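Only a single protein chain was left out; the remaining protein chains are all shown in position.
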Amino acid sequence: MKIACFGVAREIAGGPSLRLPDIEGSTVAELRQKLITAYPAFGGLVSFAIARNEAYALDGDRIEAGDELVIIPPVSGG
Amino acid sequence: MKIACFGVAREIAGGPSLRLPDIEGSTVAELRQKLITAYPAFGGLVSFAIARNEAYALDGDRIEAGDELVIIPPVSGG
Amino acid sequence: MIDIALRATPLDLTECSQFVSHPSCGGLCFFVGTIRDLNLGQTVTHLEFDTYDVMALKEMHKIAETAREQFGLHAVALHHRKGELTIGEVAVIVAVSSVHRAPAFAGCEFVIDELKKTVPIWKKEFRADGSHWLAARP
Partner (left out) sequence: MIDIALRATPLDLTECSQFVSHPSCGGLCFFVGTIRDLNLGQTVTHLEFDTYDVMALKEMHKIAETAREQFGLHAVALHHRKGELTIGEVAVIVAVSSVHRAPAFAGCEFVIDELKKTVPIWKKEFRADGSHWLAARP
């Protein structure tokens, strides 16, 4: 599935999105672990959240086909 | 001596200033008492301060000839 | 830097903002006090400020100076209206700048709180049921 990337995540992914296979049915916590495995640099961030369909996802939420997924590194607006 | 009046004090005095005799050498606390005696309506205010030479006077300050005296009713700016 | 004004003409938020802005400051905080149409349940038609100008300016300057020192602010602008005002008009503007935002909020609130305690300015409110000098009587 495609996962959009912003901020430092865009640099880690090398572009505005990345693709991870076989994540439908995974929980958000599992997705985060898979991201760190595929892109170890994500493990070097202070933290990162996952947005699912334009809202923060909870660790236990399950990814479904068609979800809009986005990696949210620590925000720094204002 | 002349004492300037602002706000509600102007209405109590019936003009922008009033005159009290024999107050040189009095303390500010005594002046306040004399004002209430001469104009009992001052006793009906929540409080009032005396400014002497453009600053708040303390109760124990003594009035001197040439002082600029002003009655300061409760302020309500802002 | 401190800018104090007591004016019979409309106050200007942009002017205050320009005064306090500085490249070293990341946070500006402003308070704007306006004339409300209701006070204590009564409809207000307009109001009048009486001001002891020379002492008011001195007290406003003291407050701004204290706020600068106490909160480490870069600049403080404190502008107050005098004379007659109608509903919705701006009575007072406090503008402060500082490197970070927390002292900007705290310093700005300190200035308006102190102004309402010590600056010799008096508000006469005109309502349908008459006029009153605010805060004067119990």
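Just so it is clear, A, B and C label the chains in written order, and each chain counts residues from 1 on its own.
Just so we're on the same page, a residue touches a chain if its C-beta (ideal position, glycine included) is under 8 Å from a C-beta of that chain, and two chains touch if they have at least 3 such contacts.
Model, not experiment: these values are computed from the prediction.
Partner chains of the missing chain, restricted to those shown and counted over the full complex, are A, C. Although one chain is not displayed, its contacts with subunit C can still be listed: residues 13-14, 17, 21, 23-38, 87-88, 99, 101, 104-105, 108-109, 112. Residues of subunit A in touch with the missing chain: 4, 6-8, 10-11, 44-46, 51, 54-56, 70, 72-78.
Please note the rule applied: only the chains that are shown with their structure count from here on.
For the criterion of most C-beta pairs in contact, the winning chain pair is B-C. Centre-to-centre spacing of subunit B and subunit C amounts to 25 Å, using the average Cα coordinate of each chain. For subunit C, no residue reaches two or more other chains under the stated contact definition.
Shared contact sites, meaning residues of subunit A that touch two or more other chains, are absent.
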